[in-house]
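The complex is shown incomplete by one protein chain, all other protein chains being positioned as in the whole.
Chain lettering (A, B, C and D) follows the sequence in which the chains are written, and residue indices restart at 1 in each chain.
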Amino acid sequence: MPNEVKAFKPKIVAFCCNWCSYAGADLAGTNRLAYPADVKIIRVPCSCRVNPMFILRAFQRGADGVILCGCHPGDCHYTTGNYYARRRMTLLFSMLDFLGIEKERTRVEWVSAAEGAKFAATMNDFVATVTALGENKRLEDLRCKE
Amino acid sequence: MQKIGVFVCWCGSNIAQTVDVQAVSDALAKEPGVVYSTNYQYMCSEAGQNLIKDAVKEYGLTGVVICSCSPRMHEATFRKAVASVGLNPYMLEVANIREQCSWIHKDKEVGTEKAIILGRAAIAKVQLNAPLQAGESPVVKRALVIGGGIAGIQTALDIAEAGFEVDIVEKNPTIGGKMTQIDKTFPTLDCAACILTPKMVDCAQNEKIHIYSYSELKEVKGFVGNFSVKINKKARYVDENKCTGCGECTTKCPMKNVPNEFNLGMDNRRAIYIPFAQAVPKVATIDPNYCNMLKNGKCGLCAKVCGAGAIDYKQQDQVIEEKYGAIVVATGYNPIKLDKFDEFGYSLSKDVITSLEFERLTNAAGPTSGTLLRPSDGKHPHTIVFVQCVGSRDTSGCGKPYCSKICCMYTAKHAMLTREKYPDTDVYVFYIDVRSPGKNYDEFYRRAVEQYGVHYIKGMVGKVAPRADGKIMVQASDLLANEQLHIEADLVVLAAAIEPDKSARPLATMLTASMDTNDFFTEAHAKLRPVESPTAGIFLSGACQGPKDIPDTVSQASAAAAKVIGLLVKDKLTTNPCVAQSNELMCNGCSSCEKVCPYGAITYIDKEFRMPDRTTRIRRVASVNPAVCQGCGACTVACPSGAMDLKGFSNSQIMAEVDAICQMK
Amino acid sequence: MQGMMLNRAKELLSDGTVNRVLGWQAGEFVYDITPAVFETEEELDAGFVYNGFCGNNLSKYLVKETLKDGKILVFLKPCDTYSFNQLLTEHRIDREKICAIGIPCDGKTSGEMLKAKGISGITGISEDADNFVVDTIYGQTTVAKADALEERCKTCKSKKHVAYDELLGEDGEILDSHRFDMVAKLEAMTPDERFAFWREQLSKCIRCNACRNVCPACTCEQCVFDNPKSGIAQKAAADSFEENMFHIIRAFHVAGRCTDCGECSRVCPQNIPLHLLNRKFIKDINELYGDYQAGAEVGTRAPLTNYTQEDVEPSIVYHREGK
Amino acid sequence: MNTEALIPKVGVVTKITQETPDVKTFQVVGLDGKKVFEHKPGQCAMLSVPGVGEGMFSITSSPTNTEYMEFSIKKCGCVTSWLHAMEPGQQITIRGPYGNGFPVDTEFKGKDLLVIAGGIGLAPVRSVINYCRDKHEDYGSIQVIYGSRSKDDLVKYQEIIEEWENDPNMIVNLTIDREQEGWDGHVGFVPNYVKELNPDLSKTVIMCGPPVMIKFTLAGLKELGFKETQVYTTFELRMKCGIGKCGRCNIGNKYVCKDGPVFRFDQMDELPNEY
Partner (left out) sequence: MLKISLANLDALFAAIAEKEALYIPTDKAGQAQYMRYENGMKMTDALNTVRSAKDFFFPQTENLVNFKVSGKTIEIIDPRTEHEDFVVFGVRACDVRSFSILDKVFLLSDPVDTYYENRRKHGTIVSMACTRPSETCFCGSFGIDAANPEGDAVCWKTEDSLYIQAVTEKGEALIEKIRPVLEETDDSAVEAQKAATREIMGKLPLAKFSTEKFGGEVLMKVFDSEKWASLSEACLGCGTCTFVCPTCQCYDIRDYDTGHGIQRFRCWDSCMYSDFTLMAHGNSRLTQKERFRQRFMHKLVYFPANNNGEYGCVGCGRCLSKCPISMNIVKVAKSLEGDL
């Protein structure tokens, strides 16, 4: 395919809490619910473990979208972790938006261990959204591009 | 730089079908630090595990990456395997290439590429792994139960039964709690005292149980397995060891007009009193607010009549220090105050009473010796109106937003008992919904309606107005008949909402246990850990966790006891090694981490530091108790200086994974 | 005011209440004031000054000063008192070693502000109630104070002191300052416009760290950006990403703790309106979690170390058009 | 001088010897198998692990070694940890040589030398010792007083006992800080041992070791009657960019990278005590 432009494949980093969302992702796998391979999951103990630094780091290193999944509010394995994560991410995303960075590149979704289908659907939707946005150019580190 | 071995599992065909396992192990062999890389049909099988063990030994591996199914499946298996050949189990990471790769992708090229990236991320993480040791902390084989109601009693008895020492701290002069005030219990209608008092006696007689009555908690320090508690034993001015409970003093005391809290102020007791006949411990207590001797130094009659010489006006509060391995909170509930509910006329008429007062009016040990008489004139009431949900399910802000759960059933009980004893009495019950789930509960309620002819009316009472002639006008709407009702009642009984005891909140602060906005203690998990607080070593028993009836309370009390026994039976606790750690050199002592810790695992210490210019400086720094920390990581993000990090999921490890995933290759 | 302050400082020094005075020292040109610690009355007489150019927030110096022996007198303008409380909340300063005197402030300006008005060659400045009269080698110019004030003073949030041991002059009120107007204006732009705005501003950053080092909320023993082990340490913004990263993370680390004292923007040699990042967080916090003013009281729980079960979801960011 | 001062060359680590629990000696050659550059005793080279960083190390081998360069490196930071984790055959980068080196061809000529070293401080002076041994006709006797925490912490122990101690031109005095099984030599700290040995005042002293050792040994030497003009030391740990431009290495107006790292103590008298 000489002249065909290579289709844009976004890089998506998904932080999943160990107790709900990672298990939800496992369930999606067990049920063979497909979502694009562009999504790579990083296991964290709780959504509250995710430091804004990690999200920026992902964008720096070439991610086109970052999604954080945790237990539903009220169901946190550690009782309150996702409440803090919720505030932190709300403010961080709002700040990124304030700086003119596409807010659709970041997302928080609560996925329980039973919601394999929701996990797959969320990832499909997120990949579609980010694909539509195209390459992340506003929060990239040019040195990391080849 | 680690020496890393990579082991790619085929999982039969589960992985191998959509991931080219050979390509994965070949690609990962080229990663920095990888000295051995292979693939095998079933890594989790004994042969697979041996393959790993042999490689660890042969290549002197310092890190292992398994590309296989979810770590939730076999991480523990593999960790155990590498530990058996001397590698620290936390030097192993699992790349999930089954659930999160081969099972969801159909294209082998795509699956293989992703598997390689996931493998790289795991390798990048292992590079930064450090050997972790699960810590150990000793367990003090003694439990503390806070609150001596039926919940506390049951928990204490069960723990003692298992052979462990238990102390009960009860703020009142006797244990027994609310249940002592109740007449009969639904749905079986057996007498509360008959089933409770033997348990109270059991407590008193059980040599493993020590009761600190008339005592409160003053300070709690320490953590699971090793709490140090200070208990303030209030002066009761009677030597417990000498008092025989004969009651002579309580009949001679000249201060006769002290409202009797046991009967909810509906009759009086003396300044020296024993709350009720079956009190445990059965010893007298002097009420310092009323005792003339304590207030003015005049009288001393009780000392004179006491044959045992137990009266001691000089007695002081006594602070007892004790160590415990586990603490059970069983602080119970109280009906809410009804002063905000003037529409029900509670403060306007003596004949508008709460359900608990109704219990006392029907109890043989109550102010009327069990005959149902109107408090105002002592006459038999002929029309009684029961009002449900007073202050429950109330979002107006005056009451409580939740359902108090027990009111439907006890109101049915009251209505039924009234009709049974006084068939000439008309009984109306106004309700929003009747909630009667539970074994034999709905049958019980239906009996009240069907057999005993209680008038159940779906509707809210709008106004309760006492009339000069002693009647009480109840205005209400019947929602089903869609009509306004005006009932001339002789007695109105309000099913007041229940709320956690006021002592709960300061107690929660002391215990660093979390509470919800209604001051009920929060459980560690609403479904799976209902009798544990998120704070390790703190357990919940009874209504302090949420409204409960007696059967529920007792089952939860026993459940909490089982959890406590499970803890106390251990000699040592193994702690989760993936816990937060504060780098004292960088810590600012700002308290951000402490505020977000759900477990109270972070404390502050003043520590002396040598400064670069060779001076010393004392700084406040955070210190994490690894026995208490559960490793959620909330603190690591709250910490602006990055002093707080989480072992096993450190900032650098997670960023290395991010880098590996995003890396262009 | 300067006279009153000087007298009070001397009294407290001579009666032994304090052994040092933290204040401002006159410089070469009226406007170049330096924070200074005075130990004797002579030193005070020689250099102590308080005028319209004493913009420095002195509260952060207390972090190192209260490590020393003895009690220090500090003069705090209303907005400085918020920083002071916040430092107390975070246990960064020792209240016992401080005698805090609240002093009134009717807004500050700086040499830079005057120069931005085209004034150059300044040889002297005098001030009356409403104006600065500036003598220059090129002639005399009069500038209305209201016009010359630092941005943070034009949108002053409070003339009220929230902490002090004693107060000189009258206490003021909390003001309805319109301080979020510029944030709102940016919010109303399109993302592309916002991106262009911030790129233009942040690309000026030279990573001198003045914003961080002056910030009373940035009192970390070691900043993550200076710590090679943090993984995000950087010395110079080698790429536009790092410019963004530094300022986002810095603003995030002080979110809920920033009292909006505006020192970051005042000291930025490149005139980047850094306070807008902090104000964005403050505005969001106020709108999403209820009004919160860091430093208004000691011991409050910062919004990011707090939560309610009913908090909004992060997805609100997608729906808040223009916010 | 290398015209591209900041661009290194590739070096290959051909052999790694564990000297002590935390010191390894690395043999380095260029890609062509030859020495990457020539140097003088006491000069340094900048080694680096790309991605980790650069580090300045004194060249331990003598210039008379025509085959390779050697670096004895103690594990103490990022770069050194990576070096310690390496296997032979690994490539690193190398640039240099840097610094003035010891004045072996001028002031040391014909002199009796007294080399005092502590711990890893042997690394920079070993090159002088071996240089002077190889050109013994140009120098007088060499006395080495070398101490370490324990026997196991003596760097190049094999070479010392097998070669130096058997060199008729050398006197070797070893000492360790604390008694140890299997050690029948001297026990005690270097400064005291120097005083006990009471070396001849005519000797030229070369000293390298931890700052405390330097401080007390210098005082001891002065007590014995040595002049500061007789005593040399090296400050190579103060070198950063290697070329005297990055702005860190100055002690007063002297730049360690260019004017040093070898200084005679009388030169230090004129400089601020910022070292």
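Simple rule for what comes next: contacts are C-beta pairs under 8 Å (C-beta built on N, C-alpha and C of every residue); 3 or more make two chains touch, one makes a residue touch a chain.
Quick caveat, the model's predicted, so the values are computed rather than measured.
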Original post:
Can you list the shown chains that the hidden chain touches?
Top reply: A, B, C, D
Subject >> Options C:6, C:122, C:255 or C:317, residue touching the unrepresented chain >> reply: C:122
**OP:** Touching the absent chain in the whole complex: find that residue among D:76, D:161, D:201 or D:219.
**Re:** D:76
Subject >> Residue ranges of subunit A at the interface with the undisplayed chain >> reply: 61-62, 141, 143-144, 146
Subject >> Residues of subunit D (touch criterion as defined above) contacting the omitted chain >> reply: 1-10, 48, 50-56, 76-77, 87, 89-93, 211, 237-241, 243-248, 250, 252-253, 258, 270-272, 274-275
**OP:** In the full complex, which bits of subunit C touch the chain not displayed? Write them out.
**Re:** 27-29, 31-37, 56, 61, 111-112, 115, 120-123, 136-138, 200-201, 203-204, 206-210, 212-214, 226, 235-238, 263, 266-267, 269-271
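Here, only the chains that are shown with their structure count from here on.
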**OP:** Averaging only over C-alpha atoms, locate the centres of subunit A and subunit D and give their separation in whole Å.
**Re:** 53
**OP:** With chain centres taken as the means of their Cα atoms, state the distance from subunit B to subunit D in Å.
**Re:** 66
**OP:** Two or more other chains in contact with one residue: find those residues in subunit B.
**Re:** 596, 638, 651, 655
**OP:** Going through subunit C residue by residue, note those that touch at least 2 other chains and give them in order.
**Re:** 224, 231, 304-306, 309
**OP:** Using the touch definition up top, name the residues of subunit A that touch subunit B in the complex.
**Re:** 11, 13, 18, 22-23, 25-30, 32-35, 37, 40-46, 48-54, 57-58, 61-63, 74-75, 77-81, 84, 88, 120, 144-146
Original post:
What part of subunit C is in contact with subunit A in the complex they form?
Top reply: 183, 186-187, 191-199, 224, 231-232, 238-242, 244-245, 248-249, 251-252, 255, 277, 280-281, 284-285, 288-289, 303-309, 311-318, 320, 323
Original post:
What part of subunit C is in contact with subunit B in the complex they form?
Top reply: 67, 89-92, 219-224, 227, 229-231, 253-254, 301-302, 304-306, 309
